[in-house]
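Every protein chain of the complex appears in place save one, which is left out.
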Amino acid sequence: MSRRADLLRLPMSAPDDVSALAAAVAEGRLDPSAVVAVFAKTEGNGCVNDFTRALGVHALRAFFAPLLPPGGADRIAMVMSGGTEGGLSPHWLVFSAAPGEGTGPALAIGQARTPVLPPEHLGRREQVDLVAAGVRAAMTEAALCPENVHYVQVKCPLLTSERILDARARGAEPLTADTLKSMGLSRGASALGAALALGEVPDEALGAAPAGRDLSLYSRRCGASAGVELLDHEIVVMGMSPDWTGPLVIDHAVMADGIDVDPVAECLERLGFAGGRVREADRGRLAAVLAKAEASSDGLIRGHRHTMLTDSDISATRHARGFVAGALGGLTGLTDLFVSGGAEHQGPDGGGPVAVIARAVTARRV
Amino acid sequence: MSRRADLLRLPMSAPDDVSALAAAVAEGRLDPSAVVAVFAKTEGNGCVNDFTRALGVHALRAFFAPLLPPGGADRIAMVMSGGTEGGLSPHWLVFSAAPGEGTGPALAIGQARTPVLPPEHLGRREQVDLVAAGVRAAMTEAALCPENVHYVQVKCPLLTSERILDARARGAEPLTADTLKSMGLSRGASALGAALALGEVPDEALGAAPAGRDLSLYSRRCGASAGVELLDHEIVVMGMSPDWTGPLVIDHAVMADGIDVDPVAECLERLGFAGGRVREADRGRLAAVLAKAEASSDGLIRGHRHTMLTDSDISATRHARGFVAGALGGLTGLTDLFVSGGAEHQGPDGGGPVAVIARAVTARRV
Amino acid sequence: MSRRADLLRLPMSAPDDVSALAAAVAEGRLDPSAVVAVFAKTEGNGCVNDFTRALGVHALRAFFAPLLPPGGADRIAMVMSGGTEGGLSPHWLVFSAAPGEGTGPALAIGQARTPVLPPEHLGRREQVDLVAAGVRAAMTEAALCPENVHYVQVKCPLLTSERILDARARGAEPLTADTLKSMGLSRGASALGAALALGEVPDEALGAAPAGRDLSLYSRRCGASAGVELLDHEIVVMGMSPDWTGPLVIDHAVMADGIDVDPVAECLERLGFAGGRVREADRGRLAAVLAKAEASSDGLIRGHRHTMLTDSDISATRHARGFVAGALGGLTGLTDLFVSGGAEHQGPDGGGPVAVIARAVTARRV
Partner (left out) sequence: MSRRADLLRLPMSAPDDVSALAAAVAEGRLDPSAVVAVFAKTEGNGCVNDFTRALGVHALRAFFAPLLPPGGADRIAMVMSGGTEGGLSPHWLVFSAAPGEGTGPALAIGQARTPVLPPEHLGRREQVDLVAAGVRAAMTEAALCPENVHYVQVKCPLLTSERILDARARGAEPLTADTLKSMGLSRGASALGAALALGEVPDEALGAAPAGRDLSLYSRRCGASAGVELLDHEIVVMGMSPDWTGPLVIDHAVMADGIDVDPVAECLERLGFAGGRVREADRGRLAAVLAKAEASSDGLIRGHRHTMLTDSDISATRHARGFVAGALGGLTGLTDLFVSGGAEHQGPDGGGPVAVIARAVTARRV
């Protein structure tokens, strides 16, 4: 018997607003016991002191606890990504997996959680290996081989003043004492871990502290997001599997910079959106867009200077999210896009991977 | 004999970097005595305390003073627009007008400056009328009739704590004591002034303090930008005139919201950019894009909530600029776009006018 | 039999960190059933989109729920105040009341909750009256007469884009559509409500929409704080009552501007802190400092210009909190001060009330 993945994209009026999930359960559109992962774009700053992510997790746990057997909520991957700059709309993405009938291939989904990351391992080879092992476990769960994976979402930890002191108290020195910078290092090492597991980067190319070193090493299919609300990693792997069924399909693209929409247009075309644009009539078929955004480290886009890295009032990740949201919004007509900031080792420098999940064009018997 | 308009789009490495202008003069690509207006996107916050605009003006005056007869620099309209959020690239737009030969129609440009605006008139009918008179004067200068105008750029003043106290010392009460809010009221009244002069809004529709009142009243062809560095209004009018010649043409579109790129695509199509997209090979033909961006006042884009108005860390205008820059960047492949924030009464609520200046497809004898 | 008030000042490592409360309960220093109010300074921006306050409330409810009978947590006033700018330290203030023996006077505490405030009443006379009634109810509960009250803490609601739409859907127009501004109007109307109940402002001085109108009308003993996490008002009244006993005493002062520490020094002197300074040895006697901070509306402090109102990157309330925190920190040697921003109608324009709670100098038999 095959499995079937489903996905609901639901609005939130605040990071703790789960009323749309409640309505979906009440109306029979969502089976709580089938939920494997909930992603959310929450309206914080997406940086170190973004507590909207923690608030989202609090609300989700409180919501699911009475609907599931004891410990059930702990098995749901909760990937909160802060930052809804520009016109981005805060929203939930609720992924379910259940026994299904019919033939594939279709969207497959698997998840895993790593052990807690000691603060001094952040950005170093140890974090890369920890994440690689987690990605492999999630692929196994989803019965996906590396080449069929289209997206790996990693939620990773960051350093706080407290965690740094904690490491030092044990005689260990973290890679950085800059809490904001630690987010980038953690995302970078996580992406390299995914790249290792997916065979995108060879083992020997990675040194002792690979994050942030050689930006030509990257994953084309990983989005990593750092948050203060966890100490380990939550990993969700998505791909196309013959063992899965249902209406959903997934594909991916890689943007070379923040306005490089052509590869995404081609991806949309492959998914049946004519002209590589999502017109009004087709919009219902678009289930989710997951993308990474970042400021190029050389301060340039196509040879022209940008100011994201020298703006001391707004973090570069905030600039990048709102900007890429505009580019993808123009293409898709949606604003509830899962655009996450900081794409270190996720796509080329200044660009980033994009995954599109859609309902297949041809009706498929399920 | 006709006139001919030219336009250079030049990079800046800082708000006071005029080296690209100096190079253009040195290489004979720019005649200082022909310059009628300089626009710039500078890398400030675009809000009340954005002194990058003043710095740009300082640098321009110091640059032009030795190149022009006494008072010559004062006749150049200097429209600094702060805010290069997202991937926007700080740049200069240098408009020249000179005697030309050949036939039109082609881009025509005219400018005017209003008397100083008393702080207590800001946002009120007095400001509307002041700007309307200025727009009419600029049209006269350019020999443009209202229907041939494609864009009116207004640089307008704002209130500071000092100016408010000054008005009160004279027994007059400004429309608002909120300095940030005064920027929106000033832009709104300026746009209504342009709308009045262009015949887009009837006189009787405007009350005593029309700015911010009825957002269904708006100009489809005006972009207004407020700044602390002036007390009057600088007005530049652009359109297509049979009395002008040269390689440049202008057209405009109106976006209904921040991701409504279709009207702009159609405008590009009309200007000869196939498919309504500016491909690599065509990019040299695109001379300038001027656009307005804002957050819709109902907090929604196509029914989905945005968070621009409830973010107390980043001004809504900053969010909107970076977002619309992404949408237009995806379409045009450029990041040195003149996207200005705050589109009150400039296009429909949440949207805004866009003007595109391009080199004409067919070579024209000049 | 008299009552006895107690107060714990406890650290938090994040807005949802209640571990210090848990330790206090475990060690017998805190009786959950005696808790009447919990205040907290949380590390958000203290403005519209500050969700750290909601997160704090989530955590407190989850903490108290299993320790109290059903509904017990609802009876605790939870007053989260966002914003720990400068060196302010996030912390909890846990107020308890229990039967006590001995003689007074001592710190007395009472609380009340108002009905839900319709968005269109915010800033208007209706809100003033609602809060006045709540303050009277809280005084009654604490057996305090107006002249013995030293501080009234009001947590009040604010407007969001949603709440504004909701009012309009009912044909009602809120006083403002600016969400950040609504915080100030709500605080102002709340303070006027307290002033009315305390007899500081005569009924006839208030018009239909008094908030923000005449800043010479104010309470000398009220601090109001607005938050997105509630729709009604939570009111806590503190004063000196002969019917209460215990080690704690309270006094208050009014700062005329952000650096006017002399009245606070005199208040400290009255409480037995020699020289009006809190020296190292005495610091343990200082139980809590509650203060309001704001930018003066004329843009001046003692004739010198400040830039808090014209800074479009940082809200004036954020500036003011960090600044007043420095002034009071220099005086008291503490950084876990409950400094709250936005003092509209709370003390004179640009200044604000300060309450100091201390352990009495002379040991008192309890």
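Order of writing sets the labels: A, B and C. Residues in every chain begin at 1.
In this section, contacts are C-beta pairs under 8 Å (C-beta built on N, C-alpha and C of every residue); 3 or more make two chains touch, one makes a residue touch a chain.
Please read all numbers here as calculations on a predicted model, not as lab measurements.
Which of C:8, C:94, C:320 or C:356 touches the hidden chain is settled by the complete complex: it is C:320. One of A:145, A:165, A:274 or A:361 touches the chain omitted from the figure, and that residue is A:165. Considering the whole complex, the residue from B:15, B:110 or B:174 that touches the absent chain is B:15.
Annotation for chain A: contacts to the undisplayed chain at residues 45, 47-50, 160-162, 165, 177-181, 297-300, 305, 307, 309-313, 315.
For chain C, the residues touching the chain absent from view are 11, 13, 43, 45, 84-91, 257-259, 261, 295, 301-302, 304-308, 310-311, 313-314, 318-320, 322-331, 333-336. Those residues of chain B that touch the chain absent from the view are 13-16, 43-44, 49, 51-52, 54-55, 58-59, 62, 162, 228, 313.
Operating definition for what follows: only the chains that are shown with their structure count from here on.
Top-ranked chain pair, ordered by C-beta pairs in contact, is A-B.
A comparison of C-alpha centroids places A closest to the centre of the full protein. The pairing of chain B with chain C is characterised as same-residue: of all residue numbers used at this interface, over half are used by both copies. For the pair chain A and chain B, the distance between mean C-alpha positions equals 38 Å. The mean-CA centres of chain B and chain C are about 46 angstrom from one another, to the nearest whole unit. Taken residue by residue, chain B touches two or more other chains at 45, 305, 307, 310-311, 313, whereas all remaining positions touch fewer.
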